[in-house]
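What follows is a single structure, written as structure tokens, with notes after it.
The complex appears here without one of its protein chains, the remainder shown in place.
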Amino acid sequence: MASDIRADGEAAGLIEGRPSYGDLSREIAGVSLGTRRPRFFWLGFAFFFLLALLFLFSVTWLLAIGIGTLGLNIPLAWGVPITNTVWWIGIGHAGTLISAILLLLRQKWRNSINRFAEAMTLFAASIAGLFPILHLGRPWFAYWLLPLPVTHMPWPQWRSPLTWDFFAIATYLTVSLVFWYMGLIPDLATFRDRAKSRGQQIVYGVLALGWRGSVFHWARYEEAYYLVAALATPLVVSVHSVISLDFTVAITPGYHSTIFPPYFVAGALYSGFAMVLTIAVPLRSAFRLENVITEKHLDNGAKVMLASGAIVAYAYVNEAFYAWYSGDEVHRYAMWARAFGPYAPTFWVMIAANIGSLVPLSFGAVRRRPWVLFAIALVINLGMWLERYIIVVSSLARDYLPSTWDTTTPTWTDYGLIFGSIGLFFALMFLLVRLLPLITIYEVAELAHEEEAEAAP
Amino acid sequence: MSATDDAGPNRRDVLKLMGASLALAGLTACHPARQIVPYVRQPEDVIPGRKSYYATTLAIDGFGFGVLAESHEGRPTKIEGNPHHPASLGAADAILQASVLGLYDPNRAQTPTRDGVPAGYDAFLAEVATLRGSLAKDWGRSLAVLIGPETSPTLASQLAALRAQFPEMQLYRHAPLATPEADAASQAVFGRASSPLYHFDRAKVILSLDGDFLGEGGGKLAYARQFADARRVTGTSSSMSRLYAFASTPTLTSAKADHSRRLRASAMGTVLTAIADRLDGRPTNSDPMESKLLDAIAIDLRQAGPNALVIAGSRLDTATQAAAHRLNARLGAVGHTIDLLPPLGIASDAPDLHALADAIGAGKVDALLILGHDPVFTAPGDVDLAAAVKRVGFSAYWGPYADGTANACRWHIPAAHALEGWSDALGFDGTPSIVQPLIEPLHGGRTMHDVLVAFLGELDKNGRDLVRARWSTLDDQSWAQALKSGVIDAPKPTFLMPSVTATNATPTSPSSAPSLELNLVPDLYFRDGAFAPNTWLAELPRPLSRMVWGNAVEMSPATAKRLMVDTGDVVEITIGSRSIELPVAIEPNQADDTLTVPLGYGRLAGGAPVVGTSAYGLRKQNAAWQLPVTGVRKTGARQKPITIHGNFDTEGRDIIRTAALADFAKDPAVLARNKQPEPAPDDRLFPAWDNPEEAWGMVIDTGSCIGCMACVSACQAENNSPVVGPEQVALGREMHWLRVDRYETGDADAPQTHFQPVPCMQCENAPCEEVCPVNATVHTHDGLNAQVYNRCVGTRYCSQNCPYKVRRFNWLQYQDFSEDSPLSALMNPNVTVRERGVMEKCTYCVQRISAARIDAQDGNRPIRDGEVVTACQQTCPTHAITFGNLNDPRSAVRRAKAEPHNYVLLAELNTRPRTSYLADIRNSNGDADG
Partner (left out) sequence: MPQVFGPRANGLLLFILVGLVFAGGVAAVVGIVVLRSDWNRATFFAVAQPVPFSHAHHVGELGLDCRYCHTGVETSASAGLPATEVCMTCHSQLFTDQKMLEPVRESFASGIPIVWNRVNDVPDYVYFNHAVHVNHGVPCEACHGRVDEMPLTWRQKPLTMEWCLSCHRDPAPNLRPLNAVFAMNWSPKGDPRQQGEALINLMHIDPKNLTDCYVCHR
């Protein structure tokens, strides 16, 4: 996968036109530091901020009344919260992949998009981290999952995947944060220098940690940055694999499958890049960054989606095949019920969204049409959420003893959590755009320089 | 058990300090009990922190059941069966188990009211005193007393005394579940009304036509025990009695039958005719179903002779029941498998409501006393009792709830709960036993004896005096013995020695039957509505329909198809000029062209929730049970009946194992045929647990289980399980730790019903334990999957990973933790009351295990076999549940596990459950199935 992207990455077109470094910096920094902001910015922010408030309300309601306000029961004791966790964590992955792995693979095309992809990771992972706590019966005791020296002795149980989750997600959050912040430092310095008001200067100045951009700084910086990238790389694989263990370790038919770790990672990339595009396309047109986030970027992103999407599709087939091949009547029935049981409609929408999208994606023409891509990305986001919902819920609806079979539907609180968290996510994105360089100035400048060098005879 | 003469007063002292004791016992509700209150004078027989038992009697439909009531510092918290009482034999049913909730029911009437306004009891006494004066003038001609189905000898003697004072008084009796058809039938055949007494220990071949001896009547617990004992399979060489059942609507009995068929009530007679014809070798005409089966039944019955038993449901028409009697007589069963008792009910021949209404209409009644049973609610549609009662000058109603009758009467005197006052009752076989109080009336309720005392003008007598006086034949020692054992050692009524008088009359033929008939049946738990306010019973799934929190009109799939309705459609059923609206529920084992509606629903009782719709309005005089349907109309409204575990299909999985006795005797392996092989014991990821001391295990005999749900009710009472209400149940959030699943096997038109109680399996390789992140569910040294409520954070992963789905979760705050919660006194102090967000489940009644262990340790001895009895096991009428220590080679549970038909659920998962099942062996007749 990497190699073919690299092959394209060599081609020109990662930066359109021949902007000077100054132009680049002005252009990018202008997005945040510029005084006037277009009206649609505020409208968009207001919209998502309202959704964020909905999230706040739903959470308050949930904590006040109890987990019973969600569409859960026995046997379907997990539902939307867990689905959201997996979905958001998945979205986070693309960011780490772009910033860490593609960095190590020297994929230049990542440069323009890695900053907000990293931010995306950060926000998505934080939101994902909320849900496991929210879905507890007694969230106020969530700290019992930590090995603390409290006066009631018992410690967490290390055989439980939920305990692994706790540490997996925590680690992931920390590393992402560090990595993201490190990437910011030089640009924070740029902001500091360009900032007009004293206040901005001080704030950006402190955050820049006294960066002067000396060669010495750059040398150390590069080393450290690559080091952290190397640290972050395994996380891309590990976190979602660990999350998937929540399911594979359980003996529930539809959960208990060895294919889940790779399957989940691929799914994560699929939905992650979908989200990247969902953000990138409006962004570039809104702030006229077409010559920084070029069609090339979108094309490459789409190709990653195509690849990971193909793996996901394969996983679907594989899951069904092994259900049949295992000869286990219960497992077989669970798979059959997934497609033709109570949750059949959801299942077929998911198939249509996740596998159907692969068809247009395989045409270059489509991949180069931003708004078409945007639409496809939205569809895939939906599809991937449904995939997690199907896995979590439909498996439980038809397990071992027919007498206990049941179904459930999400309540308004569930929807509040879903759309609220989306609102929170994008509201944070808007704030990011407002306050921080959403594109790595120095890397793009560096890139521009290299391209000039290549262009020179 | 302690019940000396002064036990009463002692217990009264205790009650005065009940609040105190609660603080002392540290009630498990989560309030900071930061104060501690000792007694002023400590009662002899109370050690704070230790429970005691008292023998008393509870009545269902008037029949007495001996029970032992568990008391913690004066608070009755649990009901167990009384082993000494013939109607209980140590078992209790769901109603008895739930009756302790009735004691603390906050919806009970709490003060006497006059015209709906709270008034003092003294005012009532004064009014009655003046009334007596006026009554005395005309020898009480204008006094009418309306009683329900009662058997209390004390009541009988009080009524006699009343009659002595007022010779002209009118006595009426209204028993909503009375079956005049049965009396008429025995009148016709044996020359006098009588009630049958069966002996299933002697019966080899039983033919039941809508006769639900396992689910109804004062003898059901005893019958269930006899029936199960006669059919218990041990080893491969076992003899079983054989049960053929024809049912218009499925019952516990038809579910246990070796051969059961769906048949509308009006056609039952033809079966008897056809069989009689065969027995007489007469050429038979018009068989109602495949003759092969009838041939087999006839042959079996003839072979069994006196050991045969034919039971016709007491609600069937007179002719059919008479035919059944004749068949019994002809087979020589009468006096052997069936005995006849004189009617036990008081004044069972007294006139009914219609007569009372007429008398009131004719102005013959100036004073009316109604003793319980809410007759306004249970009155048939052609009697407007409320209006009639309002016309009476003085009307007084004694009853526990401010119900319809209370609203109609001038005076309402709140009734004391059976655990609050003195009385007595007769068991199904005439065995008398005493009702003694465990606690002072919580709301100052009165017993019916107290009320009659007022009318008799003997205000100096208290309840105990009255009962003692009635049993004055007992000397003090045998009286004390009667209190202690719960049974009065008195001569039982002698059996009638009948001679068949009537000539051989032929039952009605189905040709005269309507195209669509409605069967009214008493609800299994609400009965005539007396227990409708009990929320435990409202939320207890009906064994077959699985319905909770409401009733519906049940019909067969074919009939539903014909009427073009489906489950959840609300239909209007019209009988003559009256009609009711009910949702449809489809029951596969229902007879075609038969609609069944349970009675007892839709009762308004104080603040209690009104559950379902009442069908009493459809009744008319002499038309109480089978009614011809005028019309069924689809209203268009929809209301899905709320059910628990509605799927009866095993999906071909190895869940229920069943076989014919003959095949099983030949080769026990027939049970395990083409089932998945079980994994090797050492085939596991984590090392096995060792159980140095005990290894607790349970065996549940699905062959003996009759699905009566007593165990579920007992579990709820023992383990402080909350009631969650209809909305939550509809969401699938019921909180019963133990459930009884119903499955159907065999061919579609004559399926076999199986019941499978499913508690926590206490797996040795427990999937739940491995996934709990906080160690809230852990394995103990004696092999339990302990659940630590106060450690649980509520990830619910354990339930996700439980293939049996036996865990229950507190989705919301189901328990009332407030200081003044009316139910706080009901809680078992030895079981934690779980708060919102906590997972809970069965742990083999670990509190009982701990209690037994502590006793054993204090005695420095091992725990004996049978010393630990789980709540479900203790209450089971058929001894279907065996529990004990698997490390003890002589324990009963070890023997049960060694049975050839012992199997575990979902063995292929290698969870290695400690709870296993005995297969449901049926004594099927190979020649019966065509």
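Observations
Going by the order they are written in, the chains are A and B; count residues from 1 in each one.
As a working rule, a contact is a pair of C-beta atoms (placed from the backbone, for glycine too) under 8 Å apart; a residue touches a chain by one contact, two chains touch by 3 or more.
Note that this is a predicted model, so its numbers are computed, not measured.
Looking at B:Gln35, B:Ser515 or B:Asn674, the residue that reaches the missing chain in the full complex is B:Gln35. Listed residues B:Gly133, B:Pro491 or B:Pro692: the one in touch with the omitted chain is B:Pro692.
If you put the hidden chain back, the residue from B:Leu171, B:Val788 or B:Val869 that touches it is B:Val788.
Shown as candidates are B:Thr832, B:Ser891 or B:Thr911; the residue that touches the absent chain is B:Thr832. For chain A, the residues touching the absent chain in the complete assembly are 149-153, 192, 198, 201-202, 205-206, 209-210.
Along chain B, the points of touch with the absent chain fall at residues 16-17, 20, 24-30, 33-42, 47-50, 692-693, 778, 780-782, 784, 786, 788-791, 830-833, 843, 846-847, 850, 854, 857-858, 860.
By definition in this document, only the chains that are shown with their structure count from here on.
The part of chain B that touches chain A in the complex is made up of residues 645, 647, 649-653, 655, 686, 728, 731-733, 739, 741-743, 756, 758, 767, 770-775, 791-797, 799-801, 803-805, 807-813, 835-839, 905-906, 909.
Listed in rising order, the residues of chain A touching chain B in the complex are 65-69, 72-78, 135-139, 141-142, 144-145, 154-157, 159-163, 166, 246, 249-252, 255, 329-330, 333, 396, 399-406, 408.
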